[in-house]
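To start, the structure itself, in structure tokens.
Shown here: the complex without one of its protein chains, the others still in place.
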Amino acid sequence: MTEVSTSRRTLLTASAATAAGLTLGACGSEDKSDTATERKPGEKITLMFWTWVPGIEKAVALWNKKNPDVQVKVEKVSPTNSAQYAKMHAALKAGNPPDLAQVEYQNIAEFLLDKGLLNLADHGAAEYRSKFVGWQWEQVVYDGGVYAIPQASGPMGMFYRHDLFRKWDIEPPATWDDYETAAKQIRKSGAYIGTFPASSGGWIASVAWQAGAQWFRTEGEKWIVGIDGEATRKVLTFWEGLVRGKLVKTIPVTQSAWYADIQSGDIVNWIGAQWGDALIKGNAPDTAGKWRAAPMPQWERGADASSNWGGSTTAVFTGAEHPKDAVDFAVWLNTDPESIDLLIKGGYGWPAAKQGFQGSSLDEASEFFDGQRYNEVFAASDKAVDTSWKWGPTTVPMFQHLTDELTEAMNGNASFTDAIGKVQKLVMDDMKEKGLKVEAA
Amino acid sequence: MTATEQTEPAGTDPVKRRREARRAAAARARRTGAPLRHRIITLSLLCVAALYFLVPVYWLGVSSTKSSADLFGTFGLWFSDPQPLDHLRDLVTYDDGIYLRWFANSLLYAGVGAAVATVLSAAAGYALAKYQFRGREAVFNIVLAGVLIPGTALALPLYLLFSEVGMANTYWAVLVPSVVSPFGVYLCRIYAAASVPDSLLEAARIDGAGEGKIFRVLALRLMSPALVTVFLFQFVHIWNNFFLPLVMLSDSKLYPITLGLSSWQGYADRQPVLYQLTVGGAFVSVLPLMVLMVVLQRYWRTGLTEGSLKS
Partner (left out) sequence: MAPARTPTRTRTRTRQRSRQRVTAPRNRAAAGFLLPFCLLFLACFIAPIGYALYQSMLKVERTGALGLGSETQVFAGLSNYTHALEDDRFVAGFGRVLLFGAVQVPVMILLATVLALLLESASARGVVFFRAAFFLPYGVPGVIASILWGFLYVPGISPLVDVLHGAGWEVDFLSDGTLLWSIANIVLWQFTGYNMLVLISQLKAVPGDLYEAARIDGANAWQVAWRIKLPLMRPALVLTTVFSIIGTLQLFSEPLVLRPLTGNVDTGYTPNLHAYDEAFKSNNYHGAAAEAVLLALVACVLSFGFLRLVGRSGKGDDR
């Protein structure tokens, strides 16, 4: 109990200290004598790190072995329904967030509104720019500040049950038209090609992204919102046809019912991101050797448009007492070859560090994927991502709106395009509510 | 509402005991005399109800012996390669034994919270019942209104308030609100009014006993059946509470078992072994409470009827 209250007090002091410059708000504690300073030589500290990358504790253990003075303690947080961000926002408001946390690219602007992230450029982060893939680095830069260390992206592809596709004599679909045809054929065998996961806002954004949508951009002081655009409408109309034709299920992905389906062969295909490989392996171990990967289906035959789903950073929260050490750890975690190797094995996504792919365990044939060097698919996908995509500052509620409105449309008679129109309106309301200037594209 | 009735204090009143014995004998006589058809209908209805209440518990018990893969892959109502001891070891050793810590936290929150709540409620209820002072009814009515406000409506404002004073995410954040039980005060007042005779208090005062001593020695003993009920009620209330710890706590070391298990469940899609741990952990955590409930069920009865139902 004493241990807890001490760490609370120290954190409070620190956050109050940082808040002095950042108007974080009152935190109670008044003794702001010490600011976030460099660790004295020999001083032992512990950094708290919230993340949901499976198996990341192995990489952290390696760091802890090499850095006895700067110990990192991992705490796993649930990424389901944005629960992790609710927890982080609550902790920020309460004045005792962890030192470090996994934050997706899509949520950085949101935390900036909340004054939740430290500008790491103040702690020497800018010099690491060259170590990272250009577009991923750009995702953490706002207004000249560096607000996180890139970790990984989630280039999209397609996982499919190679054995069943061959048995049914179906080619992995190369275009979305092929996808619909395949969906019909697969239904005849009693299985489903996949599901339309209305509760997965990130996935919906990624399929719109592939079709060339631009949901957000800024113009001077103004946000321009283009969720209800032509590309998004085209994509959702396509999926609406599949849903209404009962060619796909409508259950949420990466949840128990879906795992039961991919294990049993009731669902035989997944338009998913690279980090999905670990989830399939972990939750459907009995299907080893039966899966393969292929590129995402295209809107135009022969094109190679791709997109990204998820993609994370390691960010440092305001209140961290030792930001310099936190930055050192975050950079090591995401660039050290040994660390990257362990993270890849856990399934963290596509490395943000340059030269992360070649020679790593990503670049190997996988028995689970039928001996395929399946990551070559994702390496190509990663290169094809339209990197001009930008995220808005209210991603968590936006994903919730997408879920709410699309589910309502599925349950009733409203069209998916009506739903996306409502989402656009709701998102703009949210942003106005936050005191931002907003305009429709 | 009807007027507060005077009831005899629960105790060893010989007349009452004799009457009870007579009643039991009559009941026995009546039972043997019930027609067979009635008995069969009653029994089958009771069996159907028992099935409804017990099957989920049975499922939990069976599933707690399964691995995550078997949880998804085998029929739910029967065993498949049960390894209860291995799973128990996995459960208590995972993440440096965090499960045991959560369990201890729950015991701390519920045990200490309920104990303090009982003492506070007893004192307040006794004062409201046995002392005449200005504003007494006003205080009581405000407390009553407190009974009617849902705890979850208070949790968010409390969180904002506690954040302001730096108390969120501490043991106190859950403990302090847990020791306030308006329902306990309500129950204690009604019970004290009914079971602590004024004449006894006057006699004690004439003997020179101080007010504090009278409360400790006389009132608390006479009120003890109600106190047990208040304690149990509050214990279960705190043990089951989810919203308050959910908004208050971000450090998993402070979690009670309910919050801990739901955090495991939330992460299980990334780490399938957690499905197994969640189900096993749920089973292990509800066992002691269920046993406690069943063993102590008569206390729910006594306190609640003697007191609260008289309003």
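Chains: A and B, in written order; residue numbering restarts at 1 for each.
Definition applied: a contact is a pair of C-beta atoms (placed from the backbone, for glycine too) under 8 Å apart; a residue touches a chain by one contact, two chains touch by 3 or more.
A quick note: this is a predicted structure, and the numbers were derived from the prediction, not measured.
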Hidden partner chain, touching residue among B:77, B:104 or B:217: B:77
Per the touch definition above, residue among A:48, A:70, A:90 or A:385 touching the missing chain: A:90
Full-complex contact with the absent chain, from A:198, A:236 or A:333: A:198
Chain not shown, touching residues in chain B: 1-4, 19, 22-23, 26-27, 30-31, 33-35, 38-39, 41-43, 45-46, 49-50, 52-54, 56-57, 59-60, 63, 71-72, 75-77, 120-121, 123-124, 126-128, 131-133, 136-137, 139-146, 148-154, 156-161, 164, 176-177, 179-180, 182, 185, 189-190, 193, 205, 210-212, 215, 236, 239-240, 242-243, 247, 257-259, 261-262, 265-266, 278-279, 282, 285-286, 289-294, 297, 300-302, 304-305, 308-311
Contact set of chain A toward the excluded chain (per top definition): 23, 80-82, 85-87, 89-90, 93, 109-110, 112-115, 142-143, 145, 197-199, 218, 220-223, 250-252, 255-257, 260-261, 264, 266, 393-394, 396-397, 400-401, 403-404, 406-408, 410-411, 430, 433-437
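Rule of thumb we're sticking to: only the chains that are shown with their structure count from here on.
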Complex contact set, residues of chain B against chain A: 69, 72-73, 159-160, 162-166, 168-171, 247-248, 250-254, 263, 265-272, 275
Residues of chain A defined as touching chain B within the complex: 1, 4-5, 8, 12, 26-29, 52, 54, 75-80, 83, 87-88, 90-91, 93-97, 254-256, 259-260, 263-264, 279, 282-283, 285-286
